[in-house]
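Just one protein chain is left out here, and the rest sit where they should.
To keep things simple, chains are lettered A, B and C as they appear, and every chain counts its residues starting from 1.
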Amino acid sequence: MNTGLPLFGNVPHRVADLSPETIAFGRREIELAEHEMPGLMAIRERHAADRPLAGARITGSLHMTIQTAVLIETLLDLGAEVRWASCNIYSTQDHAAAAVVAGRGGDAKDLRGPAVFAWKGETLTEYWWCTAQAFDWPDGRGPNLILDDGGDATLLVHKGVECERAGAVPAPESAENEELAVICSLLAAATEERPGWYREGSLLFPAINVNDSVTKSKFDNVYGIRHSLVDGIMRGTDVMLSGKLAVVLGYGEVGKGAAQSLAGQKCRIVVTEVDPICALQALMDGYQVVRLEDVVDEADIFVTTTGNVRVIGVEHMRRMKRNAIVGNVGHFDNEIDMAGLAAEPGIRRQNIKPQVDAWIFADGRQILVLSEGRLLNLGNATGHPSFVMSSSFANQVLAQLELHQRREDYALGVHVLPKHLDEEVARLHLDKLGARLTRLTPEQSDYIDVPVDGPYKPDTYRY
Amino acid sequence: MNTGLPLFGNVPHRVADLSPETIAFGRREIELAEHEMPGLMAIRERHAADRPLAGARITGSLHMTIQTAVLIETLLDLGAEVRWASCNIYSTQDHAAAAVVAGRGGDAKDLRGPAVFAWKGETLTEYWWCTAQAFDWPDGRGPNLILDDGGDATLLVHKGVECERAGAVPAPESAENEELAVICSLLAAATEERPGWYREGSLLFPAINVNDSVTKSKFDNVYGIRHSLVDGIMRGTDVMLSGKLAVVLGYGEVGKGAAQSLAGQKCRIVVTEVDPICALQALMDGYQVVRLEDVVDEADIFVTTTGNVRVIGVEHMRRMKRNAIVGNVGHFDNEIDMAGLAAEPGIRRQNIKPQVDAWIFADGRQILVLSEGRLLNLGNATGHPSFVMSSSFANQVLAQLELHQRREDYALGVHVLPKHLDEEVARLHLDKLGARLTRLTPEQSDYIDVPVDGPYKPDTYRY
Amino acid sequence: MNTGLPLFGNVPHRVADLSPETIAFGRREIELAEHEMPGLMAIRERHAADRPLAGARITGSLHMTIQTAVLIETLLDLGAEVRWASCNIYSTQDHAAAAVVAGRGGDAKDLRGPAVFAWKGETLTEYWWCTAQAFDWPDGRGPNLILDDGGDATLLVHKGVECERAGAVPAPESAENEELAVICSLLAAATEERPGWYREGSLLFPAINVNDSVTKSKFDNVYGIRHSLVDGIMRGTDVMLSGKLAVVLGYGEVGKGAAQSLAGQKCRIVVTEVDPICALQALMDGYQVVRLEDVVDEADIFVTTTGNVRVIGVEHMRRMKRNAIVGNVGHFDNEIDMAGLAAEPGIRRQNIKPQVDAWIFADGRQILVLSEGRLLNLGNATGHPSFVMSSSFANQVLAQLELHQRREDYALGVHVLPKHLDEEVARLHLDKLGARLTRLTPEQSDYIDVPVDGPYKPDTYRY
Partner (left out) sequence: MNTGLPLFGNVPHRVADLSPETIAFGRREIELAEHEMPGLMAIRERHAADRPLAGARITGSLHMTIQTAVLIETLLDLGAEVRWASCNIYSTQDHAAAAVVAGRGGDAKDLRGPAVFAWKGETLTEYWWCTAQAFDWPDGRGPNLILDDGGDATLLVHKGVECERAGAVPAPESAENEELAVICSLLAAATEERPGWYREGSLLFPAINVNDSVTKSKFDNVYGIRHSLVDGIMRGTDVMLSGKLAVVLGYGEVGKGAAQSLAGQKCRIVVTEVDPICALQALMDGYQVVRLEDVVDEADIFVTTTGNVRVIGVEHMRRMKRNAIVGNVGHFDNEIDMAGLAAEPGIRRQNIKPQVDAWIFADGRQILVLSEGRLLNLGNATGHPSFVMSSSFANQVLAQLELHQRREDYALGVHVLPKHLDEEVARLHLDKLGARLTRLTPEQSDYIDVPVDGPYKPDTYRY
């Protein structure tokens, strides 16, 4: 570890900029976001008095955005202690991080907020250092709850345990990729400094995967991307989407949202899929299903959404049209083979502006890659909007509450949020949009054998 | 029972019209439908030689349409014996029934097809008589498989067993509604004539509910309705939908398809929902969520899709605008309170044309009710189109094959079709639409830990 | 002329069926249509007392549908005398014709309506005979106004005058096509029987081409087709449109409506165009612009909308896929080269059902042609819906009123309806859809220099 930062130094926080202007800007945007996050605000209001998360020490690993700031402050209002890192090197909004560290009522001279370790443009080494800090409570204790969006916090813990069981941390040189090498370095340093650190406390724990909640998987993943994909492409490139040929790689939830996003701007859309069911859904939604190699030299825009590796290879990028736009909204940066691209003989990278690069092949052809193949909606825009994140984050808060208040009901392992809470999350978001729910009559409740107050559907229902 | 038809009379078939013209018309339409049902045709081709359903005696209860004719003849090609009734009094296409009874290669003078009992416009008594016939093989044997779309065939069996256990068939007068009274009458007659009839053979059996297949629930229910709702309203009323205010009651799969159908014609759409998750989906799709009573006096069109009872009551219909159109695509005819409407003091019904009635209240106001509150897409149009039914029916055929070939793997009870077969159904429909699936590379298969040939998703995946 | 019908025989009317049932069915549908035609009803109401068309003798040549029945009865209410023929051999709805002939308050035994000459399925000879009848008032007078939708009535008059000037009617054998041969025959017979017949009365006249009204060209042509194209294809073929590849030939008003219609059902749509501006509009709407020959062997559906000749030639039809659907909504039946198709060596036509034919090439390949290449929305369905026809027909009525009341303001030639009347037509249709117009403030009226009551736009405005 050569971040120049101490691994166990009780660093109170590390963010990009704690100037009064940045803090104030962050606070103004947080206040606007609160208005758009009715789920979190309703939970705050409901638990204003009872502080049900008292005693909880939560390690958070989740994009440090304005919306996450509202989440963090909700957890604080419910009584939790919190330490936070981002789960992506580019996704931090620095004014959000600053305002959280300042805290409500605090300012640059009187920081009252929790410990945040995040800034836009971390190196990989810095990134994992930040993640480690989120585990390290001042008194040497670890967290008793983890709120982990991308799985990196959990990965760190599990890698550590794995190493310990193996008796040694693998040498960084032997790691499969750069990221694992960084993790190995960090674990080696940690082991040396504090043996067993990463498994102390409550690190082997039950968890609730809110990705399986309907109000997460069918909302954030679909409607969030519908908003943020065009937002990211427009901010990054200012290119008109109408009439362009766009390839959406993958037609899962994210792919469906991506296609809706581009369709709203009247792209001509084609889809690639591996799964015949999703492929048939794409057809039924009016999109042609192709293989990438069939259209790679005609298409104008390529968006990966698969969660899989190398779905756009360098062999594809070589064939793309001049100024083809290539971006990813499928989480990991290996959907697009950026390593392969960088290794292409004679290739040259010209930065156009932050998060937009032209990659110029030896023959002069060039393509535009957004956010270096990482999440373009976060890198080129501001990610998903507050309203849909309120739905995802209300799931997170209810999950933390469940685990904290009723841990005895949850065995070790990964759980799904109970359906009545999933429905509750949805319910908290209806008023804001002026909706009025219908109420089952006793006759109707009886007829379909469903309680008047729900849950309304079997667990297998697909929505 | 006073159908004038013998209950156990070995009636070979009963359809509306076996004229050469009707048979030929049915055959021409069946041949066109075959072209649109690639799933069924692929199964026929695959099993042309091995006849894997040999020995199966299948009782079918499913709308006797052109598409069902292709299903029946697929079952026959696979070696099954078949007896068939419709599952709706209005849904039979008489030329389809005729062509099936005539059989391929047969004609009006040389009937070679299976036993079908179905015609458009059956009375309730006739309907249940038909259902009973589908159980009654000439040699007194019952079926060893049931293909039951709406559950009526199963209901008949279970009601029979229930009565037997209770020691008596309830008096028709004591039944909760007209339909149960008819069933009681039939069971009483059957009991008298052949005690224990309804539980002979293999009537208590394992079943596969294809409604839980993705390629049924997310296809037929959504995309089928998207086609057939506007088709039914247009054929029934010729009314322009653009600019009209339409209320879609329920936003489950059928409701989603209904909204898409009307949106394609630029209706202004509002949705009623009980379930907050579905309500939030409606909002995210751009539709206002209201209570029926808020809009009942402004809306032009009302479509029920809930599967629940009395979602439009007579108290609502009294308040509707002149010539408001009221219809149901949610299966049972009690979504709209037709009994309540008919009981309204001073009300008068004027038939406009088949399946379209003006109901004229005592004060002169009138509303238009389609298909007497039954499935308007079947009553006013021809139901779902062949392509989407090919998906549903390929599920049915694969389910029958599973149950017949591997019955030992299926305990008594209701099962779901295994996901690899669900994916197989989708795969059979891709070529027809010119789609090319992408194939996982070994690296990708390994990365996401999914076999190259699938199944690609966990059972909980929602699509 | 060998229709067996006298040319100048004072035939009072000729329709298919004047049975009480047909008349009553027509009347019921007319009453429903009235409710959907607020423009015509408002004009009736406004002029209930003053009968401003008293003295007008109107020859109508326009599809004899239910909507036209409401138009005719509006003209009658305004005081006109009317004689009517359809402008298409297939477009008559026989119950509409019957109800008009019976007249309001009349019945099969007491016919009180005007002279209508139209039935579904006329021969060409019968068609032109009908058109001639619409000119022939009992007392030998001709019309003083013509309401001519397709231009056939005008064609007949002008051909007659042309012949007279040429000194002779051309021999039918010398005519360019079958239709002109029929017209020549009729004119020859008319000339023999009543020299100069076709130019008596007010036959050379000013006319208002309502096709140039915005509330016609941008409404009926776009929104009418949006409704009636899918309606026609669904009734004709029951084929699922979702996922199919559809070629829309032409992207004028009708083509735009056709694309919207198919897009609403999630077809994959490609467009052919000659005009680069319309082509770029198609691209901006998200559709690929292709040449027919590029996609003719992949597409499932072909719809002509151009108003031009032979846009689908037999050389294209030879290459189409089995059961490709070919239809026309662009007015004339020569958009699809039906004559060329019929002349193809070894071709065979199999009628599937009325207005649906399979054409089977010598090699066994077959395609489906709707309505013999004529307007499929009228042949396979019931044409445009009442509401949009109310807009078109309100234009027709206001045009007749203008010409009748202020003929001195209209020189010989073709005129456009004044914009304030065009706006008036729109205004008459807003209440029905619950719309509330905003009213310019005096400040705003002044700022944009537009009268508070309109007209609001310059004549060049494109909407």
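By definition in this document, a residue touches a chain if its C-beta (ideal position, glycine included) is under 8 Å from a C-beta of that chain, and two chains touch if they have at least 3 such contacts.
Being a predicted model, the structure only gives us computed values, none of them experimental.
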Residue of A:W359, A:F387 or A:Y463 in touch with the missing chain, whole complex considered = A:F387
Would you mind spotting which of A:N88, A:N144 or A:T237 touches the chain that isn't drawn?
-> A:T237
The one of B:R44, B:R268 or B:K457 in touch with the missing chain is B:R268
Over the whole complex, note the residues of subunit B touching the chain we left out.
-> 242-243, 263, 266-268, 283-288
Residues of subunit A touching the missing chain are 25, 28-29, 32-33, 35-36, 66, 223, 226-227, 230-231, 234-235, 237-245, 263-266, 298, 322-323, 350, 352-353, 358, 368, 381-382, 385-388, 433-434
Go through subunit C and note every residue touching the omitted chain.
-> 212, 214-215, 217-219, 222-223, 253, 272-281, 283-284, 288-292, 294, 307-311, 391, 416, 422-424, 426-427, 429-430, 433-441, 443-444, 447-448, 454, 456-457, 460, 462-463
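The definition used in the following text is that only the chains that are shown with their structure count from here on.
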Interchain centroid distance [CA atoms averaged], subunit A/subunit C, Å = 57
How far is the middle of subunit B from the middle of subunit C, if each middle is the mean of its Cα atoms, in Å?
-> 38
Among the residues of subunit B, pick out those that touch two or more other chains and give their numbers.
-> 223, 433-434
